[in-house]
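The structure appears right after this line, and notes come after that.
The other protein chains are all here in position, but one chain of the complex has been omitted.
Naming follows writing order (A and B), and every chain is counted from residue 1.
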Amino acid sequence: MESLANVALGFEAALQPVNLLACFVGVFIGTLVGVLPGIGPVSAMSLLLPITLTGSPATGIIMMAGIYYGSMYGGSTTSILVNIPGEAASVVTCLDGHQMAKQGRAGPALGIAALGSFVAGTFALVALMLVAPTLAGWAVAFGPADYFSLMVLALTVLTFLTQGSMPKALLMAGVGAVLGLIGLDSITAQPRLTFDRLELYDGIGLVPVVMGLFGIAEILHNLERPLARDIVQARLTQLWPGRADWKASAGPMARGTLLGFFLGILPGGGAVIASFASYALEKRLSPHPERFGRGAIEGVAGPEAANNAAAGGAFIPLMTLGIPPNVVMALLLGAFVIHGLQPGPLLMTQNPALFWAIIVSMYLGNIMLLVLNLPLVGLWAQLLRVPYNVLFPLIVLLSIVGVYCSSNNVFDVYVMIGFGILGYLMRKTGYEPAPLVLAFVLGPLLENNLRKALILSQGDLSTFVSRPISAVCLAFAALLLIAPLLPSLRRKRDAVALDESA
Amino acid sequence: MAAPRVPAAPRGGADVWAGLFWLAVSLGVVWAGRDLGIGEVAAPGSGFLLFWAGLMMSGFSLAILWTAVTAGGPGLAALWAGARWQKVVLTVASLAAYAALLDRLGFLLATIPLMLVLLRGIDPVRWRIALPVAALSTVGLWWVLKRLLLIQLPAGAFGIG
């Protein structure tokens, strides 16, 4: 078989000492930027791009790719430990991961997150090898109308994220979408809702919003009571996921992986939607949905797997069509081109050795990441033994640095403080931040695609139901909205509501 | 997400105020959407989505207000009963002061004092612990960013950092 010979070639190249080293350096830096919230792979990769250009193309690209998927591993650490999500996709991990940490189960949460990442990352690679060319069409099958409907579906998922009042959750989604639209209109370059503040022309950054609403709000909330040390329980009941945890996580991981892989292929917002959707799915399937939001391990395993599988899926449009689905992939594309290679339909046939070397190095990188991250689980979990009055200033420091680095602008630090106060008041009055964040990310995509879809259909609204993908998405959304009203399903929600008011 | 000690319900009185606030915001969004131009269905304008999103938000706000008014309950002040709001205000104020001074003083000179305020001002940590924690965490993070990740933090007017 020709492809087998190519895989062998790939192994040969990937196992060269210099490439192994590049892979390790990449995943190490990736873990570092992943753990530091706000400092995403993009800034690290753009700054290190020049360094990677000194070696052979394979070496450079192996290292860049390592930074990318390495950062996906560490992304959940601060979400679980201190409720600071470093990126939109880790917001969901906060919901149950941090609750687990509060109950002294930070170890199992971090362990499941790392292993879930490994399983999903490995599966995504196998899938990438086997089906990449076949799935190329899927990446471009979504037109503006389909995207719009997908976003509607994703926002409907909100109904499963919320624990309290539905109108409040929907209102927060509206607020999030509007906040996302602040800045210059992506179609006409008109300033919108900027109140003539120049800093707002660029829009509000995601990082200060999530860090304010989650990290800072959590701190303000905790400070309000005399600091009983049980805010994060010092006793660590167990360091590793137990048998029961494994059993509970296997299904969510598998489903999360599939969901993440397919959504990750779609350009724009795939990883975020995948992690939120996986959470909603698990909550929906669980016989005890009331446990979600209170430290359910399924709520960590599913989204984390989805998040990492999406990172793998994102390679498909880049490698097969030369279309980068997100900024990180675009940076990789840049690295390819500057090395004199053109990702696209011809890459796999013209440069099979390079293609497979990258894939093989990603297998190795995933194993390195597991080895690198598992010992860290214990270390991170120990961190929670630090008394809260010493820990919280450190959390503040981490948030400030993350926010500043994401934009190099002090204005964003103000934004974070503002959203910290808002998040604190929202908690007080019973509004949840997760719907706001989801809508904040999806709102601009929804708007842009809605407008393009309407221009394309010349104002004909039937385009949203006549296109199959769009129709399926809308049908699911309708089903999700109607489901809670049906009597048999209603009991579950009532149980949640009862529990909430108890 | 509601922490165990905060009563989840009823909070009708507080909900009325929150609901009114969001209603005002929603109406503002509707107005801004109209102002920017709704356009037509075949060529939606800049304010198209804002207008409709604002209308929906107004609807949700009204629903919240209606539930709150019919349910009744304690007002806003009850939410802060027994809370150490002074600590919250102190934290927010020190963060705001920090943001105002960050560019002028630079990262190191601004951050170490902030850390000391937070460590000593809320639930005082002994100086013997507070000082090394403040200094080492700040300098350590600064070093990792500057040297390992090549990310520049503000150096300030004195060029320290």
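One rule holds in what follows: a residue touches a chain if its C-beta (ideal position, glycine included) is under 8 Å from a C-beta of that chain, and two chains touch if they have at least 3 such contacts.
Just so we're on the same page, contacts and distances are computed from a predicted model.
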Inquiry  = Out of "Tripartite tricarboxylate transporter substrate binding protein", "Cytochrome C Planctomycete-type domain-containing protein", "NADH-quinone oxidoreductase subunit F" or "Branched-chain amino acid transport system permease protein", which one is the UniProt protein name for the chain not included here?
reply    = "Tripartite tricarboxylate transporter substrate binding protein"
Candidates A:191, A:352, A:378 or A:418 - the one touching the absent chain = A:191
Query = Of A:55, A:242, A:334 or A:352, which residue touches the hidden chain?
reply = A:334
Contact residue for the chain not shown (choose from A:9, A:49 or A:425) = A:49
Query = Contacts of chain A with the missing chain: which residues?
reply = 43, 46-47, 49-50, 53, 139-144, 183-191, 198-199, 201-202, 267, 317, 321-324, 327, 329-331, 333-334, 337-338, 340, 342-346, 408, 448, 452, 455-456, 458
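Basically, only the chains that are shown with their structure count from here on.
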Request  = Quick one: report the Å distance separating chain A from chain B, using the average Cα coordinate of each chain.
outcome  = 22
Query = In their shared complex, at which residues does chain B touch chain A?
reply = 1-3, 5-6, 8-9, 11, 14-15, 18, 22, 25-26, 29, 32, 36, 40-44, 46-50, 53-54, 56-57, 60-61, 63-64, 67, 79-80, 83-85, 87-88, 91-92, 95-96, 98-99, 102-103, 111, 114-115, 118-119, 122-125, 129, 133-134, 137-138, 141, 144-145, 148-154
Query = Can you name the residues of chain A that touch chain B in the complex?
reply = 29, 32-33, 36, 39, 43-44, 47-48, 95, 163-165, 167-168, 170-171, 174-175, 177-178, 181, 185, 187-188, 190, 192-193, 216, 219-221, 223-227, 293, 387-390, 392-394, 396-398, 400-401, 404-405, 408, 410, 413-414, 417, 420-421, 424, 427-432, 443, 446-447, 450-451, 454-455, 458-459, 461, 500-501
